[in-house]
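One structure below.
Rather than the whole complex, this shows some of its chains in their spots.
Each chain gets a letter, A and B, in the order it is written, and its residues are counted from 1.
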Amino acid sequence: MMNTTNNKLSEQDIRKLSIRWMALSQVSWSYNKMMAPGYFAATYPTLKKIYKDDPEGLRESINTSLIFFNSNPHTSHAILGMTIGMEEVKKQEVLETVAGLKTGLMGPFAGIGDSVFGVIIPTIMGSIAAYMAIDGNALGAILWIIANIIVIGVRMKLTLIGYNLGEKIVTMYSDILSKFTNSAMILGLIVVGGLIPTIVRANLNSEIMIGELPIDLQAMADSIMPGLIPVIFIVFGYKMLGMKNMTSTKLIFIIIILGIVLGLTNILV
Amino acid sequence: MELSIIQILLLSLLGACAILDSLMFQVGFSRCVVIGLIAGLIVGDVTSGLYIGGTLGLLILGVGTYGGASMPDYQSGTIIAVALVATSGGSLDVQTAVALAVPVGLLLLNFDILARYCNSYIVILIEKAVALEKYDLAYKYNLLGFLTWGGSRFIPIFLALLLGNAFIEDALDFLTTNASWLLDGLAIAGGILPVVGICVLLKYLPVKQYYYFAILGFLLVAYLNVPIMGVALFGLVIAVITFNANTNQPASVIGVDVIEEGDYDEYDE
């Protein structure tokens, strides 16, 4: 049942994959799908190779590549490499695991990446460069550029590490893959549950005036349950998507109108 | 001295490079201190360029667009400040130029939000093409992002430099007076839009069967303020426990062989 992979990927393929991710991960970044189109763009050429004469498999894989994804561009190289490594060995059979792992890992990888590559390195390099620049000395700026080039090398390496790990995981767990998928799903769902009150930003007005009395709507919502408003929006969105001939495109416009109206009526701030 | 049309074009292009680099290879063009250096070279006043770039760089040390939240565009602010100092023929000192860059940065923030909204349209095109299995077309649609992101910096800088400083103030007033409700609305909607992506993702994951794991993740964040990194580690523990429970190595391996791994005779001198 497990179709052995004949079209083995070369290191060259993985390097190209890294470059495409660095180039395309965020160019099509949007509020509703964030890095998902970038994930499709970066992986598509490689997927064409993996699912060479398997159009149905390619379609399923592309659908999985387009599910909601948002993480730190640097650390997510490892996730990219891992999912490609797994699909190369197990093709369609591993798509559910890929969906679970992508969802489960994007949160923590964003946390680590944003701290290391978003705060720590830029703060250290940035402060040196800035102080030198204020004294008219460009050396600091040049040093920073060199550091960033080294970081690009690190990003390439991360994709390879992910790729090898992905291959190892599927081969090691091949007989109990379904059990592994299950656990990946559970990890993914726990993280998505945690993402809801983190990614969705919807703050109620805390000083709505009735007469001269300021009413704190946000405190009232929190007294029922913290994170109540994001949950309401998610349930609303999930129900809408379940309705006949509703698509995510229509839902985007509904939410934009909703945002403007709630802003105008001073309920959301 | 007046800026030549080529210098204006170069400075506007520098603005486009800054945002694109921050989304792609992150070599350093998105760092104020580097922008100040290059802008200084273009206008022929490297010292002021470095000074302005360095000061503004310190302002946003370690601040980043985490989770896609837009931040003031001090990169374009640096370019405009450097240009103003050059064209003021010495009457505008660097300190005031830096002070001027801050409101410009805030104004241009709205262009960042607009770019992200335009990308939503690109995503709609991509998803349509994928539905029709025109994958190559979908891949190419991604490249439109270069226009939306690049334009979001190129156009405002070009107009500002071409039509002079007054233009920026008028644009600022116009926007803040009558279009502010739209801008606030868009910003609020931007905070809610990730709901679409998450709902599509939830449709993908076995939410009907494992809804309670999503609730668990939500509770960890809403009630216990656990950051995503912690939620993922909690998720990992639960995923491993369910994995063991299913591959009938129940959490309770009979005591006798439990000690194999831990059997380290520490005292072999």
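What we mean here is this: a contact is a pair of C-beta atoms (placed from the backbone, for glycine too) under 8 Å apart; a residue touches a chain by one contact, two chains touch by 3 or more.
Quick caveat: nothing in here was measured; it's all calculated off a predicted structure.
Copy numbers for the complete complex, expressed as a formula over the labels shown, read A x3, B x3.
By definition in this document, only the chains that are shown with their structure count from here on.
Centre to centre, using the average C-alpha position, chain A and chain B are separated by 13 Å. For chain A in complex with chain B, the residues that touch the partner chain are 22-34, 36-38, 40-41, 44-45, 48, 55, 58-59, 62-64, 66-68, 70, 73, 99-100, 103-105, 107-108, 110-112, 114, 118-119, 122-123, 126-127, 129-134, 136-138, 140-141, 144-145, 148-149, 151-152, 176, 179-180, 182-202, 225-227, 230-231, 233-234, 236-238, 240-241, 248-249, 251-252, 255-256, 258-264, 268-269.
Interface of chain B with chain A (complex): residues 20, 23-28, 31, 33-34, 36-37, 46-47, 50-51, 53-55, 57-58, 61-62, 64, 66-69, 116-117, 119-120, 122-124, 126-127, 130, 133, 135, 138-139, 141-146, 149, 181-182, 184-207, 210-211, 213-223, 226-229, 231-236, 238-240, 242-243, 246-247.
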